[in-house]
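Worksheet: the structure to be examined is printed underneath.
With one protein chain held back, the other chains of the complex are shown just where they sit.
Just so it is clear, A, B, C, D, E, F and G label the chains in written order, and each chain counts residues from 1 on its own.
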């Protein structure tokens, strides 16, 4: 079984980190993983996205044309990636910032008001973890505990205090599905 | 018919010029010619030599293993090139500076006391033209007039006054054969 | 082997170099390899090694020359335009027989081109972008783990042969994160280098590092020595990998990132009942021609896929001695082909809709 | 045509460039091509053209870039190590599609090597020593007259294709004197260059000379445009010469100086009753593969002779599609093979004492 | 009556805030809304106080501001 | 009795004449004979006058001269 | 009311890719103003560097060439020698001019090439992500000097204006900054003078402009201006380092 994800949003939303944490968690579960940033000519500002693959066996192409899951943290990301989700795949939408309805009918759409929920938690920056919670709930790609463990292992020392908040954000995201 | 010459001596004896003048003369007679300097790693001092080919038809290799004529203006040149003269070829020796006898018996040896003769003419620098006179006499590769005409055409303006001297040197060389 | 770490290709390469005993690193920034100098600028001072940002790629390769001649493991890295600037230096290093590692995370060209991945420096790397008859050993990893393994191998081969070794990657490989583990190299004993310029104490003849030889006969003899070394590399250092080639009717040939993509395309083709397989050169020089030639013994079709206008295909044809049709599919300018488009090409070939 | 003059190759090249309308020349001294800058430093000021000795080979090639982009005929020259330093610039020039002429009077390598003649920069010239997919047109004269003719052609082709053209000679050709005559070019009209940066007056869109294209799709499209140009060169610009090939049992392949030597060896072979012939590529890129392939239609043996360890031989094999045995004879390090030793090799092959 | 007037090419503003910090009369502020580029553009809070000194325009890296003076 | 003495490594001399021009006592001259390298080497014409000042040796580019002093 | 300040004609009416608050934009405008005022746009050719200003050709209404990294002075030399009556200028960053392109700028200056050089010193390699430059200040942290520039290992920041002023040929060499309105006015005058020198006296002129890189410095645009003033100007003093003989 192989899962392919594209996480997309604007710079500052922490989309690259979302992907990395998922990859860490899956790796620690013994799966094969790969992560690539959209390494575009734009150096800063604008949109950001990354591709994560989680697989039981060796990963071929790290680039994916049609991922099994797309996470759109803002409207431009939905516009750009809606079409590429694999039929039957999952489309996770940050409904706080995405105003329009998705057009795809052959995919499972998961709407999470991630930014609002993060705001409720007191820190808009954890919107990414809310969305990531929704992702693992909808896809079951990794166990929630693995994700929390990955965060714990990989947050830099001066960010460790944010761990409980992140855990809450993940839970909130999961329960929103 | 193709003639190949190697002119060799020490720097300052004008061996490169000898070759060039012969090439000019032959070219003006409508023949194919090529001239290459020994373009060795030594940049200055030491020995100097050049290869001239005069031919009725297009010249293949401008490099010659066994020339039909070698002109040795000093002893080291004789040492270096005596062996390569084609059997039946011509070996011209500046006997003023070459003290030993040549070993080859299968070639025509022409001894010219070129340096001494040039000294007699009042200018040691025309030893090369004395030797060249001997060469054209011995090989008949070009007519003496062609050589004089070539000199006239190619001596720089401030050297034109040396023309009569050079002509004398050539004649002296020719008559010494 | 260390525990698994999730690392970027560029950073894993840096760490692998340190594991291999690389004492000095000289380079000049350029996208898409800058994570490598950035990583080493943090790590090397921590362990008392030398990180030095050179004033240019030319200075960097000549610093490598000096340090390698002093007998110490050393590396430089760059991307396409910067590698072009190193060509004189590489020719000198090869001529003077100095061991070192050069990394090219190549990008779209020609000229300034783009910062996106490409493989269009294949000719430069394998045929000799510099002057004179010389060869680099060129290794092309296809995963972050392989970056680690080949980087360590590169240092060992460099010393073994007193020859520069190039790691040829691309921007995508450098930016990608994958799990890696590092071998424990703490007990590896590095080879002695009695030829290095360390000071003439009189215990050995004085050591001179150079490539000048004004006497043609001696320069020819020196070249013959180099050629014998290359012949040994050709005999023993060809590396390649195969995937589902046994029963394949169509064999794809691709290296690095593109080989990964081809693997996915092959899986998709197999699902559609097309017997496709992959031949992946790991050493681009020496090119693994014999293994490929063996595949050419059977009636099969071949397809070279490159992020270039067609460079490795010449070596493929020579290896197959023109006995089999060799098709080509290439994307350039920083475009990474997708598995789907490669599959499409496979299907077209199988359907007889392409001329080789 | 002018009257016959006896000139050195390097100087004849300089005069030919002037005849071709070369307005500027930028270069850095290096043996064995220094007679060329020395000649032009005398001649160009006399006729109000620009001779400028650059601070380095890199500066020289970038000055060429600027002047070519300004729409003016321009040339640079060097020898092997200096040509290696120009590789980044050449890739930029090819990428930005600028017409210019580059001369390589090549010498023994690798590294500092020697100042004696060699042909071991064949790969660098023909496969692309710089990064990215690009090609130079490479012309290899074999006599001083041909230096003149091909230099003039080089300027014309450069403009026709907006592409750099390289004249590949060697030290021997550069030093040699032979009779030459110069065509009268006084009534030749040089092509317009509406793309040149001459100042934006508003009468045309602004002109930008560049090779950057950050959008991969556009860089790919640009590369396709370049490839189409190269395809046209391949279709129309292959040049070669043959000598006694019709009835030849053994065909020698050689370019430049070596081709001359082979001709003499062939004459000697014929005298001994061996039917030998010569195929001489004049354009090294595009390589005249079709004409050579035609010779391969008959049962014959081939012998490539190079002043290198074997570079052109790859193109020879590809051209012959590996249908015929291809032998190799090479001398390196500045050694010029003699007709006698080439003859010897021919005799050995004919006697069946060599394996291809 | 204002001595000067500034006109902002709003969609070019990158919200860098430099103009707001240099205006001697402190009449430039960042808007709440977001422009085409996704930035909060600078706007004039109190146009009447503008002296037309053009200091804002001179420091603007993006040539967003035209200045008129009486 | 000379205060100094110079010893020439004659076959290394390139006949550049520099030593002859700097010797304060003017006792160095060029020989008529030709050495192994083909040059006329410098020699001492009047050894007794040598002061051992070593000026000749210091200017010799080819380290031809050894100097002794009392 | 009349229009007293507007975009200069030579500056293209397009959005730039520069980061918010990056002073590259100001410097572009000053160049365009100088060209407009001298009325030479139709005979001016710009040479863009490799660096953040690599796309400069999109931002001017002028013919342009893009040079390889560091080689702009050589490219400009080629253009100027080919077309001596044109006005040729280069626009170069500190990595471009003071590191990889050291030889090219020194020799163009030394030859007295009649070109104008605008040299933008922002103490880092902006485009490639903020690596250390030859101009990075002692102790300054960058992505390749994570512990701060160690002058024992990496030496001291190079003062280009001072170094080039030891050469005979250059006519005009100055250092300015664009961190405040008055300094911007001075910068404008210097840049204009550097073009005038070319147009009138056929000489080489270089203006070093102290500039900001908010993105890689990790500061807001406003704080960047302050950082420039407090850290750069003390090390890189402003002023004229070489002026034409007549004016001296």
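Just so it is clear, a residue touches a chain if its C-beta (ideal position, glycine included) is under 8 Å from a C-beta of that chain, and two chains touch if they have at least 3 such contacts.
In this text, all values refer to a predicted model and were calculated from it rather than measured experimentally.
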Selected from C:16, C:36 or C:58 as touching the chain missing from the view: C:58
Residue touching the undisplayed chain, where the options are D:28, D:92, D:123 or D:182: D:28
Residues belonging to chain F that touch the chain removed from view: 4-5, 12, 14-18, 21-22, 37, 39, 52, 54-55, 57-63, 65-70
On chain C, residues whose C-beta touches the chain left out of the figure: 23-24, 26, 50, 52, 54-56, 58-60, 62-72, 74, 88-89, 92, 96, 197-202, 206-212
Contact footprint on chain G, counting only the chain that is left out: 99-103, 106-107, 110-112, 134, 151-156, 158-159, 162-163, 165-169
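Here is the rule we use: only the chains that are shown with their structure count from here on.
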Chain at maximum distance from chain G, centres defined as averaged CA atoms: B
Contacts with two or more other chains, residues of chain B listed in rising order: 41
Overlap residues in chain G, where contacts from two or more other chains coincide: 19, 54, 66, 68, 129
